[in-house]
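To start, the structure itself, in structure tokens.
With one protein chain held back, the other chains of the complex are shown just where they sit.
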Amino acid sequence: MSDRMKLPEPIAAVVEESVRGVHRRVPGVTGCIAATVDGRLLEHVVDNTADPRRMAAMIGSMVALGETIGKEVRIGRSQFVVVHALDGILLMQRVPSRKELLVVATLARTTTNLGVVLHETRRAAGEIGEALDRWLQSSAA
Amino acid sequence: MKAEGQYRIRLDVSEHRRILVASMIDAAERHAGVLTSHWALSDGPLEPDASMVCDSASTDRLRLRVHADGRIQRELLLHWPVRSSELFASLNQAALLLNNRGGSPSAIPTTGMTASDAHVLLRDWRRLRRSNQYRLTLCAGERPLLAVDAITDRVTSLSPNIRRVRNLLEEGNVSLRWRTESELPAGKPLCRSTEVLWLLAEVSAGQGLLPELEHVAISLRGWPAEVVHGLPAWTTVLKLLRRAPATASDLLERSGCTPAELHWFLNGCLCSGYLRLGPILASEMQPLDASRPPVSQVGHFRRALTAIRHALGIPA
Partner (left out) sequence: MNEPKLVFAGTMGAGKTTAISAISEIPPISTDVANTDLDAHAKLATTVALDYGEVTFGKNSKLRLYGTPGQDRFDFIWSLLARDALGVILLVDNSRPAPLTDLNQYLDAFGDAIEQGRLVIGVGRMEEFPLPNLEAYLEHLDARQLLVPVIPVDVRRREDVLLLIESLFRQIECLLEVTTGGEPEDDWSELVRTAREGSE
């Protein structure tokens, strides 16, 4: 039982690079986190003092809650969830893959364009999803 | 023609007692295993066969007359206030008689465990409960049916077709005794031992407190979960015990319980491990006024709980 999960090496490398890539490419991004859908921390870069493990759990909850709410209010499947706070933005989404096991989230300053945050988060999620699918395929073979 | 196990009962008693008895039967109908037969209330004349009339033998007694084969087969008397367990036991006795009509009434067991038997067993339980050598067993003749074990906190069924413990005890034909481990066949867990202990406490109610409870300060060391199946008056006892230690006589004075109700509760609690006993220290005891709760506007809260119970089908 652990709040942190160790990934198979090929996926771990992609997750690390994708998370760090978002943080590196966008100046206003102050953090990026990858976690499992059930809230276990995989990889993180966070500039402030927020606890990444707690963030991972909360991101798992928020993404699941967003999807449940989307279904409940008949607006279809949630694509992402945003918390737009006074001092920052947190954008969270599921990693698209054949087995939906992971989530990714980006923390940014309010001055950052939300579209850019969304684009970069999607890109990271896409890269991680492809790596996960490749690994699942090779494991099944 | 009614199916076997379905009988009619007419309640020829005053209106408020009629409501009380009817609600007891209604509650029992909703709990599987309490009654062995179905009893339908009837206002009209009853057929002289397979039915029962419930009337007042006097102001303080309820009379149950079992009609079968065209005559009154048995008359059972219960004292007011009638305890639900007594009523259910009587209905089950009547059902046995009606199920077996044509046979000899003498074949019907007439009594369950006596109050004094139950009281002695509870005393023994306190004395022998931690012994590895003995188990309290429920027997039919010499054949053990159940073993009550203080170590594992279990009642073990030693018979493959055991019914509810309560029915077994109330219908008679069984006895409780102590046996050594080596005398017992293997069994399987059936229920918590407290189920039997609280039943013994109920049967022995009115026989007095267990000796350890006399002249000591009583406090709670655990919340007696069995209260959920018990009497509303116990709520006040719990409230008093939650505040500070109290003696049994204080509790009797302040709770509004009858002696029998209090004996049932305290003896049951003691045998189930929910009580802490200590010397009477005046500084710890509750001043008399503390037991009188202040008036406040919490009726709405209480009524909300009642409404939720109603919605969920929990008997009040």
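Some points to look at:
As written, the chain order gives the labels A and B, with residue 1 at the start of each chain.
As a convention for this text, a residue touches a chain if its C-beta (ideal position, glycine included) is under 8 Å from a C-beta of that chain, and two chains touch if they have at least 3 such contacts.
What you see is a predicted model; the values in this text were computed from it and never measured.
In the full complex, chain B makes contact with the omitted chain through residues 152-154, 189, 192, 194, 220-225, 227-228, 235-236, 238-239, 242, 273-274, 293-314. Residues 1-3, 5, 36-40, 53-54, 56-58, 60-62, 64-65, 67-68, 72, 99-101 of chain A touch the missing chain (whole complex, contact as defined above).
Just so we're on the same page, only the chains that are shown with their structure count from here on.
Spacing of chain A relative to chain B, judged by their CA centroids, is 59 angstrom.
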